[in-house]
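All protein chains of the complex are present and in place, except for one that has been dropped.
Presenting chain A:
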């Protein structure tokens, strides 16, 4: 997603986003400021140009973030995502007429915002205005407290928060027995993901595990239903008089 956004902004080398290197990160930030954001006047950007002296640059970056009014975000990726988002917003505001044809009616279904909004609305039964600023701020704070990663759509973030609470903090989850047994590295199973693309391997395995987890929940639910029906219908009988051993 981030790559796509950078591409859209015309960033020259979006294919190698080696964000493990702080210097590269600094360069991207600088490029965004130079080309798109222009928060500072040209001469004031000198301190941000210090990408070779990373320690000095960090101080300048702190100030820059504050000047941009960036919320406090955890990881470097989240920060970059926010800055890129900011740049795109500015780019859009430069010439809104140009994007008029791409309106929310077309994009809304794609973002799926409505669906999650509907879900949340259903849960709150219309008693809470989910578009209320206070509500949004509350979701953001809650997410911050629970270390849930930032997402531009606060409703999606709310879903993630709900999941964390359900899995980790609910009374049922707290009373759950810890899982015993020997753990097995999940990348050593019989299943093959992709021979050619190692980068696909880990995310695919994680997705598959999540899928298996939800399938397991479904199957357990089915089993519980069967057992509850069995309580009503079961009446196993045997009659040894009927038995006959052959020859």
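The criterion applied here is as follows: contacts are C-beta pairs under 8 Å (C-beta built on N, C-alpha and C of every residue); 3 or more make two chains touch, one makes a residue touch a chain; residues count from 1.
Everything that follows uses one rule, which is that contacts and distances are computed from a predicted model.
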- From the options "Ras-related protein Rab-4", "Growth hormone-regulated TBC protein 1", "RNA-splicing ligase RtcB homolog" or "Thioredoxin", the chain left out of the display has the UniProt protein name "RNA-splicing ligase RtcB homolog"
- Thinking of the whole complex, not just what is shown, which of A:67, A:132, A:167 or A:191 touches the missing chain? A:191
- Positions on chain A contacted by the hidden chain, ascending: 181-182, 184, 186, 188-192, 208, 212, 215-216, 219, 222-224, 226-227, 229-230, 233-240, 242-247
